[in-house]
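Just one protein chain is left out here, and the rest sit where they should.
So that you can tell them apart, the chains are marked A, B, C and D in the order they are listed, and the count of residues begins at 1 in each.
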Amino acid sequence: MTYVFDFSWLGEYMPVLLKGIGITLQLIAVGAVLGISLGIACAWARALGPKWLGGIVAVYVELIRNTPFLIQLFFIFFGLPSLGLQLGELTAANIAMVVNLGAYSCEIVRAGIQATPRGQFEAGASLAMSPFETFWHVVLVPALQRIWPALSSQVVIVMLGSAVVSQIAAEDLTFAANFIQSRNFRAFETYIVSTLIYLALAILLRQLLRGVGWTLFPKRATR
Amino acid sequence: MMEFSTWDILRNLLLAARWTVLLSLVSFIGGGLVGLLILFMRIGKLKAGRIFARGYIELFQGTPLLMQLFLAFFGLGLFGINVPAWLAAGLALILWTASFLAEIWRGCVEAVAKGQWEASSSLGMGYVQQMRWVILPQALKVAVPPTVGFSVQVVKGTALTSIIGFVELSKAGTMVTNATFLPFTVYGFVALIYFALCWPLSKSSQILERKLNVAHRNH
Amino acid sequence: SADALADITARGTLRVAVPQDFPPFGSVGIDMAPQGYDIDVANLIGEKLGVAVELVPVTSANRIPYLQTNKVDLVISSLGKNAERELVIDFSTAYAPFFNGIFAPDDVEVADIAGLSGKTVGVTRGAVEDLELTKVAPADADIKRYEDNNGTISAFLSGQVDVVATGNVVAAAILARNPPKRPELKFLIKNSPCYIGLNKNEPALLAKVDEIIAAAKADGSLNAIAQKWLAADLPTDL
Amino acid sequence: MSLIAITEVKKRFGDNEVLKGINIDVDPGEVIAIIGKSGSGKSTLLRCINGLESIDDGSILVAGAQLLPDELHLKALRLKVGMIFQQFNLFPHLSAGRNVMLSQMVVKKTPKAEAEVMARKMLDRVGLLHKFDAYPDQLSGGQQQRVAIARALAMQPIALLCDEITSALDPELVNEVLAVVKELAAEGMTLMMVTHEMRFARDVCSRVVFMHQGRVHEIGPPGEVFGNPKTPELKQFLGVH
Partner (left out) sequence: MSLIAITEVKKRFGDNEVLKGINIDVDPGEVIAIIGKSGSGKSTLLRCINGLESIDDGSILVAGAQLLPDELHLKALRLKVGMIFQQFNLFPHLSAGRNVMLSQMVVKKTPKAEAEVMARKMLDRVGLLHKFDAYPDQLSGGQQQRVAIARALAMQPIALLCDEITSALDPELVNEVLAVVKELAAEGMTLMMVTHEMRFARDVCSRVVFMHQGRVHEIGPPGEVFGNPKTPELKQFLGVH
């Protein structure tokens, strides 16, 4: 079959694409920052916090990790209104990203905390720091450094997974691709373009996270 | 329009879940084999192999699985290569799974202490012998929990095959919802079935991890 | 393939892309088999061509790639037509009417297109009504485009959008379920019919399909399909 | 009044009674060496005094205040008693200076500038002022241990507990750490140290505690303990025949 590729639509639809890229970037920025923060809090709760809280967090983590992101998104967007909580599609998408990444990063960060030598906790304690102060000032940074590569990969995975937010009309990069191809029927071209953009974003994001790691952990903290 | 009873909904979803299971198995077994190949290239002595493996991993981990599926099915079709949907789905899922497994396993191989390489070298073993008898058996033990853990991602990843026409669990959910307008019942069941498939895997990976930590022969 | 029509005859099957997420044009029965207006039209054409019909359920994201990679011969998936699309594929004559309407609960005041100003309107991305609405809606109407009909309806029922643009028959299907929120017709946007999509440069197939549609209109068999699924006669101007 | 009063302290791990009723009174300015075989409970005793392990019976009083296992009492105790470990336990992500500053700022809410002044003073005292900005992994073991001492000193404790603080060091580095400890002793710091350096114990300590199977088996001035061991266990431990 002789298919003639035609990318002439790129100019006309560039604003749609750019907006899509912008929203995808925004989603991953919010998701990464708040998601990792949530993950840290949950990791604390599971590894060091009170038992009842650890139990609640465990249920949250298992629920999220064992069901598809799309279903979680649907429940937040279509389900919460019936409980009186009406969220816009972007807010819903952001929350879904945070909740999702929060569960994954909880497990990753927890592994980092558990790999902390006991001596670090004891040194903190013997300097009269409270358990939480020890966690915050002593344990956290080296723990994060230990698991930073794993966390970075998870952020990239979640970024690529964010594509499904287009299903609730959030106008991310995949929405843009689907929108464009629904108008011009140039599915291959739009998907190739969006795939390449995703690839570029993934590579950039990985580099960015590496850079963040370098600034966050200027010194070789783990031994 | 005929009425779906709750049982009809559940039955159809369960029937569709067979595809989810089958696709998961295919991607896991195939992905494991290809992943092993990529792993050997990635940690091998051949520079070209290492570069290829890195590029491969970057590509398949850096693009959405959805697009990979789309391009495997329709993209090849464009060039007159008429791959059946099951082949395209299998192919894309296998290649995608392999890229992740190769990276996971590389971490495990590298976690084997350097002294093990040196001790086996000094006993006169060649590269392949070291791998076969000393490194891989140790890497394998640490590899089991993360590998089982990743299988959860694979199970969920199979949902995307609907783009090339597979009516697996997620897709069946959408179709039934469109016929019934009962999104909550349907997606509730869908979530439940996924949970029933994935949770045992997650749990067993955690249990395995704990077991290995107790009986650690790895130092 | 030199001639798609010859291929179909030689193969003995007609492969048709049909929707399964767009009742009453295409959805599934309790046995998960496709059913609906589009499916009946596909069967009608197959029958007239004297070949078996193979139905391929598609979504709006992949229906055209199926056609372009020659995995199906026809797309009967309530396709709307626009100039851009016509550059990529060919369209038959219209085979189904589609009354695009604006629907909202009783208490929402929308009288005409200008009344959409400031409103959030839900629509299924890439559907006939999406193309139409995009053309005519005021600039400050907030159009939310959902992946499929299901998304649009869920958005409406959960209050995520005030108003939906959809086919009257689709709205009727919702009303039939007695939902808590009732999509009442506010006004019709336009009657923009659906067409069968097929690959470019297949004059023989195109001519044959057009001929079958014309004959079906003339002998009332298409009208029977309309009666069955839309509970209305075909408009005379189709 | 004794600074640290340990009375009938018992500690069990499961079925294993590790401390079987310990009694020691430490006067201000005393330097106590604790010796004994591996597993005799030396570390456990120090850890109990620092509240890292809770005791099952008996009492520990530090400067007249009872050791109770709630957060407030523990904090008060640890402000008085510093501890230094065999494995240094420096915070790897902080420079030497920051290591010394951190607990002052976090626990005592000392302003940063003030904490830094104190950190410089303490690092100077252990001879490492020039390593203020070095990270732990850039320091030798001996230097790391001296930073750990500075870190404990910066909290201005009235007593220091040292658990085999030279055992993880290469022989060449042991002396630089012991020199610092000797100086502290000379300055009047109260010290309780588990150590295997018998010569050091003999030279510097005011009393030596020999622990055996969870009990204080012999206690006395070093001349007596080393010169004239009474029990066969201590004799065996010291290799005297």
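General observations
In this section, a contact is a pair of C-beta atoms (placed from the backbone, for glycine too) under 8 Å apart; a residue touches a chain by one contact, two chains touch by 3 or more.
What you see is a predicted model; the values in this text were computed from it and never measured.
Of the listed residues B:Leu14, B:Ile51, B:Ile81 or B:Ala119, the one in contact with the hidden chain in the full complex is B:Ala119. Of the listed residues B:Met41, B:Val134, B:Val152 or B:Leu201, the one in contact with the hidden chain in the full complex is B:Val134. Residues of subunit B that touch the chain left out of view are 113, 115-116, 118-127, 129, 133-134, 137-138, 141, 216-219.
The rule is short, and it goes like this: only the chains that are shown with their structure count from here on.
Comparing mean CA positions across the assembly, the chain most remote from subunit C is D. When every chain is reduced to the mean of its C-alpha atoms, the one closest to the centre of the whole protein set is A. If you average the CA atoms of subunit C and of subunit D, the two centres end up 82 Å from each other.
Shown for subunit B are the residues that touch two or more other chains, namely 70, 74, 77-78, 183.
None of the residues of subunit D touches two or more other chains. Taken together, the chains touch in the following pairs: A-B, A-C, A-D, B-C.
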